[in-house]
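Note that this complex is displayed minus one protein chain, with the remaining chains in position.
In this document, chain identifiers A, B and C correspond to the written order of the chains, with residue numbering beginning at 1 in each.
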Amino acid sequence: MSGNSIGQNFVVTTFGESHGVALGCIIDGCPPGLELTEADMQHDLDRRRPGTSRYTTARREPDEVRILSGVFEGKTTGTSIGLIIENTDQRSQDYSNIKDLFRPGHADYTYQQKYGLRDYRGGGRSSARETAMRVAAGAVAKKYLKAVHGIEIYGFLSQLGPIEAEHIDREQIEQNAFFFPDASKLEALDEYMRELKKSGDSIGAKVSVIATNVPVGLGEPVFDRLDADIAHALMGINAVKGVEIGDGFAVVTQKGSEHRDLMSPEGFASNHAGGVLGGISSGQPIVAHMALKPTSSISIPGESMTVQGNTAEVVTKGRHDPCVGIRAVPIAEAMLAIVLMDHLLRHRAQNQHVHSETPVLGMRS
Amino acid sequence: MSGNSIGQNFVVTTFGESHGVALGCIIDGCPPGLELTEADMQHDLDRRRPGTSRYTTARREPDEVRILSGVFEGKTTGTSIGLIIENTDQRSQDYSNIKDLFRPGHADYTYQQKYGLRDYRGGGRSSARETAMRVAAGAVAKKYLKAVHGIEIYGFLSQLGPIEAEHIDREQIEQNAFFFPDASKLEALDEYMRELKKSGDSIGAKVSVIATNVPVGLGEPVFDRLDADIAHALMGINAVKGVEIGDGFAVVTQKGSEHRDLMSPEGFASNHAGGVLGGISSGQPIVAHMALKPTSSISIPGESMTVQGNTAEVVTKGRHDPCVGIRAVPIAEAMLAIVLMDHLLRHRAQNQHVHSETPVLGMRS
Amino acid sequence: MSGNSIGQNFVVTTFGESHGVALGCIIDGCPPGLELTEADMQHDLDRRRPGTSRYTTARREPDEVRILSGVFEGKTTGTSIGLIIENTDQRSQDYSNIKDLFRPGHADYTYQQKYGLRDYRGGGRSSARETAMRVAAGAVAKKYLKAVHGIEIYGFLSQLGPIEAEHIDREQIEQNAFFFPDASKLEALDEYMRELKKSGDSIGAKVSVIATNVPVGLGEPVFDRLDADIAHALMGINAVKGVEIGDGFAVVTQKGSEHRDLMSPEGFASNHAGGVLGGISSGQPIVAHMALKPTSSISIPGESMTVQGNTAEVVTKGRHDPCVGIRAVPIAEAMLAIVLMDHLLRHRAQNQHVHSETPVLGMRS
Partner (left out) sequence: MSGNSIGQNFVVTTFGESHGVALGCIIDGCPPGLELTEADMQHDLDRRRPGTSRYTTARREPDEVRILSGVFEGKTTGTSIGLIIENTDQRSQDYSNIKDLFRPGHADYTYQQKYGLRDYRGGGRSSARETAMRVAAGAVAKKYLKAVHGIEIYGFLSQLGPIEAEHIDREQIEQNAFFFPDASKLEALDEYMRELKKSGDSIGAKVSVIATNVPVGLGEPVFDRLDADIAHALMGINAVKGVEIGDGFAVVTQKGSEHRDLMSPEGFASNHAGGVLGGISSGQPIVAHMALKPTSSISIPGESMTVQGNTAEVVTKGRHDPCVGIRAVPIAEAMLAIVLMDHLLRHRAQNQHVHSETPVLGMRS
C-alpha cells in the first residue's frame, strides 16, 4: 500500500491538491448500520476551515463535504464511503511567482527532487488543505466511537509560543478562536498574535489531544502499538515535529518510583503513561501532545534558490496562518479518532471471544 | 497485516518471548546480491546485549544469531531471510512469583485484558528482549544502506536523568558503556548510576539517532511521510514516550524566521528541520530523538493488583536495567535503518526514472 | 487494508454503487511524468460502456471520467490520482420491486446477511457497474506499460456458450460488438444471441487476455506470484468462476514431456506455461483465460425468498446483458494491466541494480 492510506481495517485514503479540482477520500472498512449524514462531518470541517477568525488564513472555502457512496437511506452499508470537497477559492494566480522558486522550510524542493516535477500552486499535495479530508474521515470515526463505546475525543491548543495553558477547562476550548482551554490567557494570546501579524512572522505551538472511555486492550504488539500508531498519525500532520504520549519528554528526568502508575482494585492512581502500557490501551484516558513548527510562509525575506539552481530571495505573500497550530486541533482529533477506530476493529478481529476475569480498572476518583 | 510486521517493501516480522524457546524474524524484500554473514549482525547484537556492563541487566545471553534462509554462498538471494536467536539463560523460576501479579507500569495488565491470558515469564512478548531481532534486522538494512548509498547511522545517549551531553563527539560514543558522546560527563554519569542502583530506583533517558548521506526524496506523502514512519518506529520501542524530528518540541517557541532552514546553491544554512521537509528527506542529516521512561522494574515496593483483582504490593527482583535508555541506542539505530531501507525501496518502486535538473544540496560547510 | 483496494505499490481503491451519486477511485503509486488526460481512459470506458450494442444492457451512461487530482499540466505528479464518474441514468424506480426480494444467483442474500442491510438499487456495490472504475484505472496502467516497456495487453471473447473461436485474428477483435477474434463465427454468434434474447435466458462465456513484451522477472515468490495475483484479479471480476494461466485445466491430462516449454539460446519453443514460471514472468506472452457465468438476471421466473424469509418468485425485468462476458473483455484487460503495473513497481523496488549475464529469451520465431 502506498503512502496515501492510513489504517489496516479502517482504511482512509485521500487525494487532492490545494488548487486542484477537488479533495476526496475513501473510507474502507466502516461498520454497517451507522447513521451518517454530511452534517456529521461538517461541524469539524467548519472548526478546521480557514477564514473563520483573524488569526487564520483569509482563504475562504466553504469546505462542503458530499457523501458519494457507502451510505444508503441514512446508514452506512459497510461498503467503501466516497467523500468529496470541491475547491472553490483557488486563486491560482497568487502562486505563479513561486513557480520556479523553492520556499525555504517548505516541501517545494523535496517534491521537485523526488518526482522531477511538482504542482507548485499553493503547495499542491503538500498543502495543509489536504487535511480537510482527514477531518471528514475522522468525524466518521468519532461518531462511531462515541455511539458504540462512548469514547470522547477532544483537543486543544496547550501552548502558543511562550504562552502556555495553566488550567485545562474543557468547556472553554470551543468558546474561543484559539481552541485554548485557559480563559485567563486569552487576552495575552490576542495581544501576542496581533504583534506577530504586524511583524510578518509566525510562531510554533503545542496541541494536546485526549480520548476518554477507551476500552482496555487496543493496540497490536509489537510494531503497531497503539502509541506507535498515534505517533505515526500525529507526526504525519503538516508541520508537526514532535509527539508525546503521557508525560512525554518529561520522563527523561523522572525516576521509576515517580513515573509508574500505581494500581489497585480501585483503579489507577495516576496517568503518567498517557493511557498506554506495553503499546496497549489501559483504560485510562489516552493523552498525546504534538509540537507544530512555525510556518515558513512569512513575509520576512529569506535566502533561497530557484528550480534552476540560482540564488533567490523569497517573500511569501498571500493568505497564510501565522500559527498553523491553531487549526491543527481538529486535525489532531481526527487522526486520533482514525487510529482508535482502526485499532478497535483490529482488536475485534482477533479477540472477539476473549474474556478476562480480571476487573477493568478506571482512574481513581 | 497484523502488528508484528514493519515496512511495506522491506518488511520485518518478528516472533518470540523473553523466556520462550527462541526469538526469530523474517526479512522480506531485501535486495539480492548483498554480502551477508552472521558476523554482520553480531556486532550490533553485542552492543545491545545484556550483561555487558554493570549498568545493565545481569542476564547473560550470548544472543547468537543464525541465518536460516535467504543467503546462498554468502550473498542474499532476494528471497525471505529467516533469522533465529535461541534463548539460553531463561531462569523461568525467577518469575513464578509474578504469575498472578500485575506489575505497575508494565504490560502485564493490558496483555491479560486484551488476550484473556498471558505469558508472564519475564514479560513474555512485551519484554525488551524482543528487540534483539530488530537489531539483527536493522543490521542488514544498515549494511545495505552503507554499501549502496554510503548512508551512515549512529545513535547515542544524549541525556540520562539530569545529565545532558553538551558536546557531541562521535568518536567518544563507542568508547564508554553509556554510548555517551560527551567524555566530560562520564564521571558524573558513573556516580549517578552508582547512587541510583543503591536506591533501587530507575531513571529516564533521551536517545538521539542520526543518519547522514541520506538521498533527497525518501518519504511518501501524505500518511507515510518519512518523519511519520520514523515516529512510528521509534515510539514502537519499549519504554519510549516521545519522539522528535530535528528541533522537536523546541519549535513551540520558535518563530518562522528563526526555524526555517535557508537554502542557496551552496546548500542549506541550518538543519532545524532534521532532514525532512514535507515528509520527504531533504538530503540534510536525518536527526531524531526519543524519550525513554524509567523502567518500572524497581525494587522499591509499589501498590498493585493481582490477576484476581485483589490488592497487592510489588517489588521487582531479578535482573533489570536501571536505565533502559542505554541499551536502546542500538535499537534506535536499527529502527531508523529499517525505516530508511523501506523508504528507499518504496521510492525506487515509483521513481526509478525520475530526473530533476535541480542541483542536489548538502549542508553548507 | 480492507477489500476495496488492489495492489501494493500501484494501489487502486474504488467506491460507488450502481445507483449512487457517483463512482470513483484513487490510484496511489503511479510514477510521475506520465502524460495523462481523460481521453486516455475514455476509450476503454467506451468499450465497456453499456448501451453500445443490442447484445448488452440498454442502460445508457456516458461514463465520462474526470481527473480530480494527481495530474498537473498534463502529467502525473506522483501523488494520488482521484477519478470520478457521475451516475446519470439511474432509474431507481426500476428496482423498488426487489427491495425485499433476494434474486437467486445474486449477491442480494449475502450482502444482507453480511451487513444486516443493503443498497438494493441495481445491486448497489455488487453491481458490475463498479468495474467502470477498474477500467479507468487499468487504462492508466496500460498507458504506462506501453509507453515505458512496450507492453501490450489485449483481450477477446474466446467462447460464448457453444460457440468457440477457432482462429485468433487480433485485427478482428475490435471490428465487432462481441470482441470476437474469429470472423467466420460472427453470424452464428449473432443468430445465437437473437434466439437467446427471445428466450429471456442468458449464457456463459470465456474471455482470454494476453500481454506481450512483458519483461522477465515480474512476480514475488511465494504467495504473490504473478499468476496468483492474476488469478486474484480476474476471479475478482463479477461473474467469474474460473481462471487459467497458459494451458490451464488442459494440463490435467498432459504429460511432462508434452507440457514443458523447451528452451535454447534461440528462445522458448512453446508457451504452455502462459508466460509464468515459478510465479515469475518468463518473457513469453502472459496468457490467461476466465470463465464467466451466465447472469442470473433473466426474465424466466425462478424460486426465491424475501428478506423476511418467505417464499417468492423472481422475474428480473429491466436492462440486463444476456451475456456479461462480452463487456468483461475490457475489464479483464484492465485487471491484467493493474497487476502487471503493480508487479513492475514491486520488482523495481527490490531489484533495481540486478544484472544477470544470462541472455533474455523470447519466443522462437
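Brief remarks follow.
In this section, a contact is a pair of C-beta atoms (placed from the backbone, for glycine too) under 8 Å apart; a residue touches a chain by one contact, two chains touch by 3 or more.
These figures come from a predicted structure and were not determined experimentally.
Note that the absent chain touches A, B, C when the full complex is taken as a whole. For the options C:Ile168, C:Ala188 or C:Ala269, the residue in contact with the chain missing from this view is C:Ala269. Residue positions on chain A in contact with the hidden chain: 8-9, 29-33, 78-79, 148, 221, 345-346, 348-354, in rising order. For chain B, the residues in touch with the chain missing from this view are 1-5, 8-11, 13-17, 20-24, 26, 28-29, 32-33, 66-70, 72, 75, 77-82, 84, 114-119, 124-125.
In the full complex, chain C touches the hidden chain at residues 1-6, 8, 14, 102, 104-107, 109-116, 125-126, 130, 159, 161-162, 201-206, 216-217, 219-225, 227-236, 238, 240-265, 269, 272-274, 277-283, 291-298, 300, 302-305, 307-311, 346-347, 350-351, 354-361.
The rule we apply is simple: only the chains that are shown with their structure count from here on.
Here chain A and chain B face each other with the same set of residues for the most part; over half of the interface numbers are shared between them.
Each chain gets one centre point, the mean of its Cα atoms, and the points for chain B and chain C are 45 Å apart. Remark: chain A and chain C have CA centroids separated by 38 Å (rounded to whole angstrom).
Contact of a single residue of chain B with at least two other chains is seen at positions 8, 221, 346, 350-351, 354.
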